[in-house]
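Here the structure is laid out as structure tokens; the discussion comes afterwards.
The full complex has more chains than appear here; those shown keep their coordinates.
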Amino acid sequence: MAAESKMKTRKVAIIGASGYSGEELVRLLLHHPHAELAAVTSRQNAGQTLAQVFPKFASHPISKTLRFTEPKAELLAKQAEVVFLALPHGVAAEYAVPLLDAGCAVIDLSADFRMKSAERYREFYAHDHPAPELLKKSVYGLPEIYREEIKKSLLIASPGCYPTSILLPLLPLLKAGLIKSTGIIADALSGVTGAGRKVELEYLFAECNESARPYGIPRHRHLSEMEEQLSAAAGEPVVIQFSPHLIPLNRGMLATLYLAPAKPFENQKQMAAMQEQITRCYQTAYGAEPFVRLLEGTALPDTKNVAGTNVIEIAWRLDPRTGRLIVMSALDNLTKGASGQAVQNMNILRGFPETAGLW
Amino acid sequence: MAAESKMKTRKVAIIGASGYSGEELVRLLLHHPHAELAAVTSRQNAGQTLAQVFPKFASHPISKTLRFTEPKAELLAKQAEVVFLALPHGVAAEYAVPLLDAGCAVIDLSADFRMKSAERYREFYAHDHPAPELLKKSVYGLPEIYREEIKKSLLIASPGCYPTSILLPLLPLLKAGLIKSTGIIADALSGVTGAGRKVELEYLFAECNESARPYGIPRHRHLSEMEEQLSAAAGEPVVIQFSPHLIPLNRGMLATLYLAPAKPFENQKQMAAMQEQITRCYQTAYGAEPFVRLLEGTALPDTKNVAGTNVIEIAWRLDPRTGRLIVMSALDNLTKGASGQAVQNMNILRGFPETAGLW
């Protein structure tokens, strides 16, 4: 505590601060004990104060003086030492290059640096990667998996809500060889902020309220990064089924994963053994993690229990009737699924307590 | 039209009219061209008028005079010739026996008569079936599948929202041998009225709003009737994975089904052939059905497009990456998933136009 309170405060900036992820970054960083929000950018809101764009932050002392600016990398590099990119895919890369050159740490919330393979990027995003040379330098910012790498990198590709809600439950099982790498199905439900602050007909209130609907089936862009991560964990190419759905929540994501255990469990004894293995696997992977909540007893994940927090809830069930393992997770798509995780990455990168500003 | 307008009006009754399914039955029957709502029962509301219990129906002429009564089978048998049972599972059977004895047609919205096997009932409902001798006489009230049998029976076990949303998409594929009968997964989302008008903590507004959560995993009671129907269609025992979720909708159910085609599709030609087969299969099964909407082009099901109607929307996609067939359906859990389907059954049973009162 004494050490912590002496920690130097670092200046941070957000490029693209007017979207939902940007707004959530502002919320978290305004009250972060070791960060000072030095700059926020937004083309459409340039010139306005934080208080004008986001009335909800108007009680914060800096909200009347901090003004949105046009995003200019050179300038931002002088204002901040950590820069968050909350930009659309394909746009983030053009800012990352000059910021890194100027010595900033870059935490990118887009998909631009999440893959190692530029070919795979082109396959799923339908254009050449804008800065393929950086793919090798970037680290996939899933702290529970890549904490050590994050400490050493200056370019963090912070994963979004779908990958986080699906990879965190899957990776330990795959690494431990407890499930087959084939036949994986991920069925996921997203709140509407998951689509970003897009002013489009389909996201109007009356189009989303009382509506539940699938979309992007069967081939969603985020498959690319999820499969790259899963393949690395499995040691062989993994192809999964991924079905996103839009449901009328502001915040929240729920994933239900259908998995085949590596070994059958055909009697009580085998089932008990498998239950113990899975319990131990998750306990080893996440038992000490501050932001992973392994549910016990009859509890199942519920988005309302993680809303506004950086926590992911995980529960699982073996089904003796079908021989399957079902794993369920819940997180807040804007926090652990976006900006909370980005701040967690900053904390790791800069040596702050990992939970700083996230409780 | 001329013939239709001369049709005799039949007297109908609803036992258990104060729940959400009962209320939806009232809504549909008050405006049905060939039915006259002669009696509604409810233990807790006995003595009150329809207008008092459901202010929304107060503009209908009979709402001020029709009073809820205690449910007494003998009396109801004299008041109506078709009786709807909107009662909890296990309670419906005790009314069905005397009503059938008295010559009434019975349309039961509970699960009591949906299975042929009393053993299976006991296995899933944990008590002996209250009237096993009736199981042979009852017909599973899925009109698109059992229309001819419904015409001839006086005991219709009208299926609920989960079975309807899952069986209608699955049965034609299984019968046609287009999919394997193994490995079927049904992931389903239900609006809150699907749980009934239960005054329990977990269904309070603030517990459901901004909440998405699984429940009853991995073994839900409705598996019993679904698997019985699927087994009959497949000609062999079928075991499926079924995962229900609660989401913040008043009305609506969305099912996503993960299926393995019977034959692989490893190239464009095989895929095109399979697409044609599936299209033809659904077209043959449902092309002329008034309440099944086979979506075309890029359209996917959306609960808001079926709310308040008796329609089920179905769409499907082949995924060449995983070799799977994904089928999605949407319906209103209170209409096609409960009371609308029950009225459709009455229409068939009594020789009314099948869509009477349902547009």
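Letters are used for the chains, namely A and B, taken in the order the chains are written, and counting of residues starts over at 1 for each.
Rule of thumb we're sticking to: a residue touches a chain if its C-beta (ideal position, glycine included) is under 8 Å from a C-beta of that chain, and two chains touch if they have at least 3 such contacts.
Keep in mind it's a predicted model, so treat the numbers as computed, not measured.
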Task: Homo-oligomer size of the whole complex, from 2 visible chains - done: 4
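What we mean here is this: only the chains that are shown with their structure count from here on.
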- [ ] Just give me the whole-number Å value for how far the CA centre of subunit A lies from that of subunit B.
- [x] 39
TODO: State the interface residues of subunit B toward subunit A in the complex, per the touch definition above.
DONE: 185, 187, 189, 191, 207, 210-215, 217-219, 239-241, 243, 245, 247-252, 254, 256, 258, 300-304, 307, 317-319, 321-322, 324, 326, 328, 330
